[in-house]
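What you see is the complex with one protein chain gone and the rest in place.
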Amino acid sequence: MGKRIGIEVSLAVAEAVKLADTDVVAAYPITPQTHIVEHLSELVADGELNAAYIPVESEHSAMSSCIGSSAAGARTFTATSSQGLALMNEMIYIAPVLRTPIILAIANRALSAPINIWNDHSDIMSVRDAGWIALFADNGQEALDMTLASYRIGEDPAVSLPVSMNIDGFTLSHFIEPILIPDQEEVDRFLPPFKPSLQLDIKNPISIGLLGAPECYTEARKAVDNVLRNSKKTVLKAFEEFDAVFGRKYNLVETYRHEDAETVIVTMGSISETAMTAIDEMRDQGKKVGLVRIRLWRPFPDEEFLAAVAHAKNVAVVDRHMVLGCSSGPVGLEVRSLVYTSKLRPVITNFVLGLGGRDVTRDNFKHICDRASSGEVQTRYELVGVYE
Amino acid sequence: MNKPASDALAKAGDLPLGFTAKPGSTVAFKTGDWRSVRPVLDREKCIYCGFCYYYCPDGVYQDMGKDEKYYKADLDYCKGCGICAHECPKKAIEMTLEEV
Partner (left out) sequence: MRAADVPYEKVTVKNFPKGPDSLAPGHRACQGCGEVLALRLLLKALGTEFIAVSATGCMEVCTGPYPQSAWRMPWIHVAFENAAAVASGVDEATQILSKKGRGYDRRIPVIAVAGDGGTADIGLQALSGALERHHKNFVYVCLDNEAYMNTGIQRSSETPFGAATTTSPTGSRSKGQYTWKKNMPAIAAAHNVPYVATANPAFQFDLMSKIRRAAAIEGPAYIHVYAPCPTGWRMKPELAIESGRLAVSTRIFPLYEIIDGCYEINRKVADPKPIADYFKIQGRFRHLKEDDVAYITERVNADYERLVELSEKFPVKAAPQA
């Protein structure tokens, strides 16, 4: 049945990695991810987790070691943030094609410059096209649960892809919350032992990481795209099984008071709870507003998202990343291209806010809802709260 | 697109998981047609020292064993570099022009 304790969210993620009986952790310290791997190295040092902890000399080597470890058949985990993810970038694009189901926790943090250790989503957005499954958690329990689900999804033989589990840096990673830590027996029922789909095996040798010439490069990329798109089914199945074992139901797209909402806010990550509070307050004032929260960012859950916004007049998309020199934020782009190629024609507005750790408040969401339903937004996105 | 690109090797769905290859499968690729000269061994001069076998970058030479006492060239892979002829201490190998 598990045990509910007050624990820092980063440590809860590490506990999930332990419960998954992870074999190899290769990691490099970076704020605000560090507490995850610190706790993991303690668990290894105390013998509570029977794993190899590789204290690599950079994030580039962290992901490189993870690819090697996963290809050798080990259940493999790492964690990073911001500049660390940027340094991993080259490896991030390789892992999916080599079909190495590495689990990566990202404590989302702003990218330099200027250097900034606080939260936004610019790090994960820089690797949105790399071929990873990407999940977002919005509170501590979800962080632990999504970590466990990541293994189940990524390692599924039908998938065999790496998974990133995103938590907002500091505003989630460093909070102490009441979190239900499941029993080992429950986790074992949910997560089978890792059976690698391909492995560097002496008895049955294969060559991994070949040159893809023009006559096969497109097909090699397409093969991964097919698997990534189909992985949605595995995510749905994993969430069903998660519910059956742990009694907590997750969806690809979560909603809040959206059924009769004229204006829906679209969010990802921990600001969603602030948005819900703001929605309650706006509802008390008679405003028909609701929330659509994207849990599965990649592959993008097209059908589920369209169903969630089907009745909305105004869709206000929040981005935590400013795309310099582009028409809107990445979530805004995604939503516009999806919705406007369907039959739906809501007014879509895009709001960029909460950059580099700037607070996202209830008032921000009230402002966004007012703007989204005002009919006055002329630009393809608005930067909320910029002093200029 | 259902019609394959003229130079495509395989459909995306038919590629092996992880874009892998079987061990040693380059044997299907005969590099012998790169060659403009070929090594010809004079077995009378051969002292079975093995230099051609050790020093061939392309693994062309095969040890024919104690009874045969020479190394046979598998010209399917010989690129005609001439290391074997150059290193042969008895000058028993001669690089001769390929007839077209």
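Per-chain numbering from 1; labels A and B assigned in written order.
Convention: a contact is a pair of C-beta atoms (placed from the backbone, for glycine too) under 8 Å apart; a residue touches a chain by one contact, two chains touch by 3 or more.
Since the model is a prediction, treat every value here as computed from it, not as a measurement.
Asker: Specify the shown partners of the omitted chain in the complete complex.
Answerer: Listed by label, the shown chains it touches are A, B.
Asker: Just to verify: which one of A:117, A:180 or A:200 makes contact with the chain not shown?
Answerer: The one listed residue touching the chain not shown is A:200.
Asker: What is the set of chain A residues that contact the non-displayed chain in the whole complex?
Answerer: Against the left-out chain, chain A lists 23-24, 26, 50-52, 54-58, 60-62, 64-74, 76, 90-91, 94, 98, 199-202, 205-213, 216, 220.
Asker: Taking the full complex into account, what residues of chain B touch the chain not shown?
Answerer: Within chain B, the residues touching the omitted chain are 9-10, 19, 21-31, 34, 50, 54-60, 63, 74, 76-77, 79-83, 85-87.
As a convention for this text, only the chains that are shown with their structure count from here on.
Asker: Mind checking the centre-to-centre distance between chain A and chain B? Centres are C-alpha means, answer in whole Å.
Answerer: Taking the mean C-alpha position of each chain, the two centres sit 51 Å apart.
Asker: Using the touch rule from the top, collect the residues of chain B that touch chain A in their complex.
Answerer: 5, 7-13, 15, 17-23
Asker: What does chain A use to touch chain B in their complex?
Answerer: On the chain A side, the touching residues are 97-99, 160, 197-198, 205-210, 212, 214-216, 218-220, 222-223, 226.
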